[in-house]
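Mind having a look at this structure? Questions to follow.
With one protein chain removed, the remaining protein chains of the complex are shown where they sit.
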Amino acid sequence: MKEYLKVLSSLDGVSGREDRVRDFIADRVRPHATTVETDVLKNLFVWKKGKGTPDRPIVVAAAMDEWGFVAEEAKDSGAIALSAVDGMDPKAVIGKRFRVAGGETRGVISVVSQHLTGKTGTDKVPELRELALDVGAKNKEGGKAAVKPGEGIVYDYPFAEFGDGFYRGKAVDARLGASVLLRLIEEVSPALDTWFVFTASSKIEHRGGVVAARRIDPGTVLTVEAAAAGDVPLQKPALWSVRVGEGATLGLKEFGSVYTRELRERLARIAAKNGVKVQIRSGMRGSGDAGTLHTRASGAKVAGIGAPVRYVGTGNPIVHRDDLEALWQLAKLFVEEV
Amino acid sequence: MDVKETLKQLTNVLGGSGDEFRASALFADLIRPFADEIETDSYANVTAFKRCGVKDAKLVMIDAHIDQMAMMASEITDDGFVKFIAQGFDPRQLYGADVVLITRLGEAIPGIVTTVPAELQYGEITDTVSVDKLSIDLGLKAETVKEKVTVGDFIYYANETLELSDGALCGRAFDDRAALVSILFAAEILKDKSLVADILYSATAREEVGGPGAAIVAGRFRPDLAVALDLTQAKCDAYNDPGAFELGGGPVIGRGDHSSPAWAERFAEVARAAEIPYRFQAIPAHSKTNAGRIQIAGTGVVTAVLSFPQRYSHSSVEIVDVSDIERTGQLIARFALALRSEDFGSEVIS
Partner (left out) sequence: MTDIFELQARLAGTACVSGIEQRTAALIRELAAPLADEVWIDTPGNVIAHVRGTGRKILICAHMDVVGFIVRGVDEKGFVWLSRIGGVSLQSCWNRLLRFENGALGTLRFVSGENGAFAKKKVGEITEDDYYCDLGAANREEALAAVSVGEGAVWVSDRRETAEGVLIGPYADDQVGCAILLRLLEELKESGNSGGNDVYVVFTVREEIGVIGALVAGNRLLPDFGIAVDVTTAWDAPINRPKYEGYTRLGAGPVLTVRDALLIADRQFNDRLIAVAEENGIPYQQGFSKGGTDASSFQGVGRGVAVTNVSVPQRYIHTAEEMIARSDAEHVLRLLAAFLSKPAGGADREKPDGSDREKPDGADGGKEEGDIHV
């Protein structure tokens, strides 16, 4: 799984600007897929014929977009005003490096320390809309020359191995699901005809998912994504949600939707029968594509699987290779046996 | 001298207050072609002399500090996370930071400062998380961490120096390694020139914790003038105070308690003659540089403060302008060349 995760996470594509990612995946899957299509919102629909035909369409979905910003105009100071992808944590971007999508132009976001200036306090960070990207320019012209409005801005932390069996780097969280899907398409023959959907703009109210649901009108949906783990001393154990090292995750619910118990239990049985480690993902206050995909059309059975990832939403999310392997095994079994 | 390359070299080596020896060894190597009597003392201060050969010559000390900000491991949790102290750091810079821990055996272990995903946070998302709640994830099993990491191990920001747009460089430890680059730049110019005074180039330790390094060197050698180089605040989007300086506007000459107005005027004269753009900075009270400790070393030393601006001091993404480093180096060299013995003496020192 390492190579898949590495190659996909190294592509740049923030919400609404996933073109590079979509085009790369489309080229890779063409030899293995029956049909490959896109739509107005840049979703990618890959259909693979299976040994049999399901009563209602089966969808396996993952998002393509990553955390980051979209550049706005250069300010008088030379810094670039930014528009953040929804749900970013302003604390996580302070003092971090960023890069203009698809290029080598770099910038940083930072604050100036109180004890040196005697002015602003350190007990709060600025709101997201107050932050700007410092590209080293001294004035508006310098800023304009460096970054054009509308360009995506991604974290600048390259993929690497970390510690004892972890992978780290920008978009390791965001592209986790997509890397599993890509390998499924290349290596697995599905039992039944299956749609593999790479959604766009998942972080912007799941707009990609909304449209995708109506296009396919699925009966069964399985989403594959990073499961945010809070299992660090900073967080009380009751609120950890999932734990690194405990295997692939099975979601219970999300904001606005409860996942289909029957499907989750079936997945748990398959996992147990094949010795794949799984854990329940309890704390999901946010929302995933699953919710949209199963509610926006005629309604579908839905399950969400993932791997525990620490530091989601930052420039250095980390996932353990054993958990990622467990997720791959589980996804493969689902597609082969469903 | 390739200023960018030298700055990268000097900031790739790690040397926090109390742990400077690696950085000191590198600086000693870098100054070797330009000076003699190179010595590193037990506090990791590096001193190097360019003697003018004149008997009873005056001594001018040109100093920048070699240490950078560093954190220290304070405790290892049962799960193998490392808790740390970070005196002098802005806690907002530490959340999710990319760091590296140096073990007693010299192994560099990459680490990530913990964060909690937004969806699992309760409370105001803009509230800073204090250092005592943070810890460092090394990605290793708890037993491995307990074996390799000791209380007191130094921890640094991990960030290589990068080039940004418009002549700007970005990285850690520019305070005060960028000033050391200016000193090396000057030393190269002065290499074969003859001067009327002896020059002592010093890279002193522990400035960030009160400056005993500079006190030791000044107390030992009793210079007639000490020029302390440090970095000052630059204007940026996050900070637009009238007392801040634009990047790229040249060296900043200090005037005030630690920075003799007479010598400040001399620097300004030399800058005008050499057409180096400069600005003045008022230093009303403690300059927060080595000048403070040097001034009261021994029986007292005349000091001057020279700096250039940087954005985001004490973070991992400090930003300076290459031209400021070069111009400050040129100013130092021209100043040394223009020294006259009558500049020293009680009429001039005010």
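By letter and in written order, the chains are A and B; residue numbering begins at 1 in each of them.
Simple rule for what comes next: a contact is a pair of C-beta atoms (placed from the backbone, for glycine too) under 8 Å apart; a residue touches a chain by one contact, two chains touch by 3 or more.
Since the model is a prediction, treat every value here as computed from it, not as a measurement.
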Which of the visible chains would the unseen chain be in contact with across the whole complex? B
Of B:Glu5, B:Glu37 or B:Glu75, which sits in contact with the chain we cannot see? B:Glu75
By the document's definition of touch, the residue of B:Leu7, B:Leu26, B:Ile283 or B:Leu339 touching the omitted chain is B:Leu26
Sole contact to the chain not displayed, among B:Val100, B:Ile125, B:Ala244 or B:Ala262: B:Val100
Would you mind spotting which of B:Lys58, B:Arg220 or B:Lys288 touches the chain that isn't drawn? B:Arg220
Can you name the residues of chain B that touch the chain not displayed here? 12-14, 17-18, 21-23, 25-26, 40-45, 72, 74-75, 83, 85, 87, 100, 102, 104-108, 110, 130, 132-133, 151-152, 156, 158-160, 206, 209-213, 215-216, 219-220, 293, 297
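Rule of thumb we're sticking to: only the chains that are shown with their structure count from here on.
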Between the Cα centroids of chain A and chain B the separation in whole angstrom comes to 40
Residues on chain B engaged by chain A in the complex (per definition of touch): 77, 79, 81, 83, 88, 90-98, 110, 112, 114-122, 124-129, 133-135, 137-141, 144, 159, 162-170, 233, 235-241, 246-248, 311-317, 319, 321
Over in the complex, which chain A residues touch chain B? Could you list them? 75, 77-79, 87-92, 94-97, 105-108, 110-117, 119, 122-127, 132, 134-138, 142, 145-146, 157, 162-166, 168, 228-230, 232-235, 239-241, 283-286, 310-316, 318
